[in-house]
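Only a single protein chain was left out; the remaining protein chains are all shown in position.
First chain written, first letter: the chains are A and B, and each begins at residue 1.
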Amino acid sequence: MTRIPIEANPYIENFDILEKTEFAKDPPWFRSLRKAAISHFAEKGFPTTREEEWRFTSVSSIATASFKPVPANRKDLFASGKIEPFLFGLKECARLVFVNGLYCEMLSQMPPRLPSRVRVENLARVLEESPDLVEGHLARYAPYGNNGFSALNTAFIRDGAYVFLPRGAEIEGFVHLLFVGDRNEALANVRNLIVAERGSRVAIVESFVSLEDSAHFTNTVTEIQVAGDASVDHYKIQNESSRAFHIGTTEVNVGKDSRFSSFSLSAGSRLARNNLNVCLDAPGGECALYGLYLLSGSQHIDNHTMITHAKPYCNSREFYKGIVDEKSRAVFNGRVVVVKDAQKTDARQTNKNLLLSDAAHVNAKPQLEIFADDVKCTHGATVGQLDEEALFYFKSRGIGEGAARALITYGFAKEVVARVPVEPIRLHLDRLVLRKLKQEGKGGEEM
Amino acid sequence: MLEIRNLCATADHKTILKGINLKVGIGEVHAIMGPNGSGKSTLAQVLAGHPSYAVTDGEVRYEGQDLLALAPEERAREGVFLAFQYPLEIAGVSNAYFLRTGLNEIRKHKGLEELDAMEFLGLLKEKMKLLEMEPSMKSRSVNEGFSGGEKKRNEILQMAIMDPKLAIMDETDSGLDIDAMKIVAKAVNKFRSPDNAVIVVTHYQRLLNYITPDFVHVLFDGRIVRSGGKELALELEEKGYDWIKEEAGTLREARV
Partner (left out) sequence: MNTAPDTIEALANREYKYGFVTPIESDVIPRGLNEDIIRMISAKKNEPEFMLEWRLRAYRRWLTMEEPKWANLHYSPINYQDIIYYSAPKQKKPLGSLDEVDEELLRTFEKLGIPLEEQKRLAGVAVDAVFDSVSVATTFKEKLLELGIIFCSFSEAVQNHPDLVRKYLGTVVPYSDNYFAALNSAVFSDGSFCYVPKGVRCPMELSTYFRINAMDTGQFERTLIVAEEGSYVSYMEGCTAPIRDTNQLHAAVVELVALERAQIKYSTVQNWYAGDREGRGGIYNFVTKRGKCAGDNSRISWTQVETGSAITWKYPGVILQGNNSIGEFYSVAVTNNYQQADTGTKMIHIGKNTRSTIVSKGISAGHGNNTYRGLVKVLPKAMGARNYTQCDSLLLGDQCGAHTFPYMEVQNSSSSVEHEACTSKISDDQIFYCKQRGLSAENAVSMIVNGFCKEVFKNLPMEFAVEASKLLGISLEGSVG
């Protein structure tokens, strides 16, 4: 893949324009952050398949297209009924809705009361009203040096969610962040910041959807800090249109005796890449990462996870499954790094892939990098097809080929979905999986 | 043969043994009993030299030597054998090879000639028969994939082969069914002689039905709180450990 010449890069041109207009009002620390990020991007550009981390995922289609941020003064409006299907059937939950990357107050809602000092609001507002709240956090857990997309995201920070939990605070249920794309060529640059202070608890759901079959590009970065004794459950449901592009990075810093769990479902987009990096940064930290990816057509979905055991006595569990059909291609790259002195680490990783068609393609690359000696680390990965034995068993009980295949495939996915503890989310995911499998023409009526 | 004086030991900065006094004479069988967490296994491990425990006070004389000054392998070569409560697994190393290497180290130490593979195999077969072990156990990896009972039997097999002077059996009866226990007891009784001594560490009295001890000691909270003959074990079986605990409790109060 060839590198795009910088002078012709539309993203940089766009930045120059915004820098003089919309971004001119930002506080100085923020402006210099943007500038540092864009110059990093200008220098490094978009990643290419020559880089090990992007070896199987070419982003040239994004690099050569000209996705643009929508003008800030143009609010995209539509009837609230259109987002109804994405709301888990819940009325009272805290919800922030963003359309093409910009906050939409009309569609958002807050529960009648939130615990005191808890903040759930859009980042643009916080940056405008009390930027000092985010100054110490923004770009701290998600360094823009990691990849060109994070740099681009940082340079273009406009809006996203800001969730703050003070010491010991807890939000009942979960906070729902809904990102809707509905415009061709729109670049939704989403930046979320979640700060959970000592002893707090929260569950956050990020869902990414499209209205119509629009070809938009979402470049999202979520930074999460889980301070000591805190607990954060993070859900990411990515089901954008089959013409959309999605690059998402979630960077998590886990403190002492804290736990972080992540559940990721990737079913949408023509090209999607999810980076999930968790740093277990103090003793006693724990993380559990679950993932499911469902691909059909000519989709390309790439899940890159990295768990860094930076301190001793931390546990990590990772369980990712994929169902890959038709001409699609799935990439799983799970990296576990145990730094020197991170003794007593206990890390386990499993990745299982189900290939449903001969034209489908899986690249799985689990990696262990271990520099400490007193550790227990295992990983396992499989790529296989539907179990013929199981298929035969179903048929011997009178179930037809199609239904049997569908049931087994569904069962394969269910193993991950069943681990979602929150019922409305689990049911929603279950329906989503069913619908996706049916689209692939494999679904039975009742499962 | 063995004399323990005021032995105190800690693990992870927690004091577990708080002054053990015990004399074991040649040809004797001593049973050490006590409730969970009283320090029985610690005593066994300290005698074998487990590095997790630090001896903070007291001394142990064994055959006129300072036992605590010896490295674990030196103790083994001097004839101290510990049958582990939780025997370790060693992947890829056959049971026979493991045993022969250990035995030959001990023989070398004693100034005896090392056994070659054939001689050793003869000895191994004989002892395995005594313990009613499957012949395949000798070529299987050390304890790998063994059931709990098989592991314990394997420990006693090792004891029978190494022929120590002082055998310490740490809860060898746990995880054994009655038939296996009889087999193990038979092997231990066969091993007993006027030239060696046995310390049986156990929670329950039942093993002592088959291996009759000369002395029974009750360990509680890191001390031997009572000693007696084999009838003490029966008394414990009948009354449980609570009365011991109570007695020890009053004792402690009285001391305070």
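Here are a few things to note about the model shown:
The criterion applied here is as follows: contacts are C-beta pairs under 8 Å (C-beta built on N, C-alpha and C of every residue); 3 or more make two chains touch, one makes a residue touch a chain.
These numbers come from a predicted model, not from an experiment.
Taking the complete complex into account, A:362 is the one of A:102, A:362 or A:432 that touches the chain left out. Considering the whole complex, the residue from A:372, A:390 or A:427 that touches the absent chain is A:372.
Of the candidate positions B:82, B:128, B:160 or B:180, contact with the unshown chain belongs to B:82. When the whole complex is considered, the residue among B:10, B:141 or B:174 that touches the unshown chain is B:141.
In the full complex, chain B contacts the hidden chain through residues 48-52, 71-73, 75-77, 81-82, 84, 87-93, 97-99, 101-103, 105-106, 109, 141, 158, 162.
In the full complex, chain A touches the hidden chain at residues 52, 340-341, 343, 353, 355-385.
The rule is simple: only the chains that are shown with their structure count from here on.
Distance between chain centres (mean CA atoms), chain A to chain B: 56 Å.
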